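Note that this complex is displayed minus one protein chain, with the remaining chains in position.
After this line comes chain A, so read on.
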Amino acid sequence: MFSVFIQPRHPVLKKRDDFEDVLEERRRSSDLRYALRCYTPTLYKGLVPCKASMLKSIVLQSDHLQYVIKQVSSESGDSAECVAEEASLILDEMAHRLQLSTIRFFAFTLSKAFKRLFRSVCVNEEGIQRLQQAVQEHPVVLLPSHRSYMDFLMMSYLLYMCDLPLPVIAAGMDFMSMKFVGEMLRMSGAFFIRRSFGGDKLYWAVFSEYVKTMLRNGYAPVEFFLEGTRSRTCKSLTPKMGLLNIVMEPFFKGELFDVNLVPVSISYERILEESLYARELLGVPKPKESTSGLLKARRVLSEDYGSMHVYFGHPVSLRSLAEGKINRSQYNLLPRYIPQKPRVDTHEFLNDAAFRLVRIQEENMVLKPWVLIATLLLQNPDGLELSFLTEQTDWLRHLALAFGAFLDWPNHEACSEVVSCSLALHRHLLSVSAGHVQLNVTDAPQDETTPEEAVFHRAVVVLSCASYRNQILHVFLRPALLAVAMQSANSNRKDDVYNCFNFLRNMFSNEFILCPGDSVQDFEEACYLLMKRGVLQVLEHEIVMSASGHSTLAFLCSVLDPFLQGYQVVCRCLCEETNENLTEKEFIPAVRSFALKLILAGRLKCCEALSSDLQKNALAALLRLKAVRKVKVGDQVTLKVNKIAVNSLEDTLGGKIPTLKPILARL
């Protein structure tokens, strides 16, 4: 079980494309002429051209929607006309109105904006060529990572630039509240969906039929974010299945020969929303999207955000992905317009596919040197000497490369040069004095600030910095899980270490992208990487640390340390919680104030325990492991804590008791 290495997963062997800066051309020629140039995109071969209004009537007339309208009408007692009218209104609220003139407007203004914001916008040329090919062959679904509002503007901008068809983009309804901007986005191809419409059959039918219709006739590439929302932490989020299911169904039902899924990785050297995100994670609610808010954001235009990278991954053929996993004949016995809930195997497939796609996004994410520096600074809260930091960064760079990181390290530049450049770009997060570099955490508090405010101030810096470290977590994750597992396992026996590894992996599978069912593969990958690095020797039944392996293992352990600590804090908080009827809503404030107390008392150093993202993920894990149950009381959802189970999880995480199967089984 542990001996077979699966070749394609050796991350180091991956060949990646070269980048080209698309702003270079923009800096040399007229933006206006560029915005007005002749735009003739390559189109899907089967395309039946149709206008947005035509699209609407196709959707409203579709068998599927007509069926649901009748069904809803007979259930609710409203007349069919009435329901149809409602469907039409939903569609009006949702539908995009793509107009070339708006696109040209954006092409002009965004050229201006991007040139001020970014030093360069780098795109892999070959990826664009592959996309050009893919667009002609089969309908395309674009799946970009989501770190910033910039993402979809940038996507459309790039596609316009490369003469590719402009995508229609699934956007959250919250944009609609920005009156003018909402309409502008609509005219540049965005369509709007409500954030939650759980049981609304009619809404779901209109929405899914709208997306499918566009896909089926190859109207335009459909773009949406697998992660569902912007990741505030810069870690990839657990993918959402809803839209993925919708775009896959036309293939499952034989309406399309294939669908090309194109993962796109967008990475920023400095994220525009950086400190905004940190505040949000600490419980300062995010400002509601409003036009005036966006105008205030003009301030951001005067800052330097370094470079940006967009990597278009290889198109993934849905057909090949589903080969042998989906039996399409399951749809033979029911008319295809009757909606069907996905079966268990379809659900598993969706889940698996979604995770794989997000992992591709992760792997193609370009990492800047600063990411390495941020990692080191977080591990050394008291700061480092600049020379030592440079040395460590260089060491870490080699480790990251050995683990397959997609590092954008400037050629022919001394390491010290690279480090000081990075420090300069992110100077607002750190202080450098007399060759000593430190995160801005000990900033002398202003006179009137309370100790609580001081902690939050520190936490903002730490979480901002963590959002950079998080970008490289996927590179170190598996070896780090193994490193921690070796530390906490009570023997060198391979199966003991594996049990520990599996426990941790299970515990953190809401926190990181870990494909369900890939436990053994992940373990082997971790062993392979560390063995290749000379850190471990993997024998038949034992895993032994090499003499020189100590520093690497220590580094890897401290990569996971904030998460281990954070999860323990959550567990302890739940165990010590006296309120029997703790509601779901009260959970985050409760953990936050608990963690704050610990920090103030000096019993906890790790500020990341304050992150609501970590807290939510920990709760999700506990719910999944059935150590906590949700109980509905009235219209409140309360959390029932199995304190024995939570307590033993906490101890296991802290390495106080070894991972034993019985414990897992008891959970």
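The definition used in the following text is that a residue touches a chain if its C-beta (ideal position, glycine included) is under 8 Å from a C-beta of that chain, and two chains touch if they have at least 3 such contacts; residues count from 1.
Definition applied: contacts and distances are computed from a predicted model.
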- Among "Anaphase-promoting complex subunit 4 WD40 domain-containing protein", "Mevalonate kinase", "Alkylglycerone-phosphate synthase" or "PITH domain-containing protein", go ahead and choose the protein name stored in UniProt for the chain not displayed. "Alkylglycerone-phosphate synthase"
- Query: Among A:77, A:335 or A:602, which residue is in touch with the absent chain?
  - Reply: A:335
- Message: One chain is left out of this view; which of A:257, A:395 or A:409 touches it in the full complex?
- Response: A:257
- Query: On chain A, what residues meet the omitted chain?
  - Reply: 254-255, 257, 327-329, 331-332, 335-336
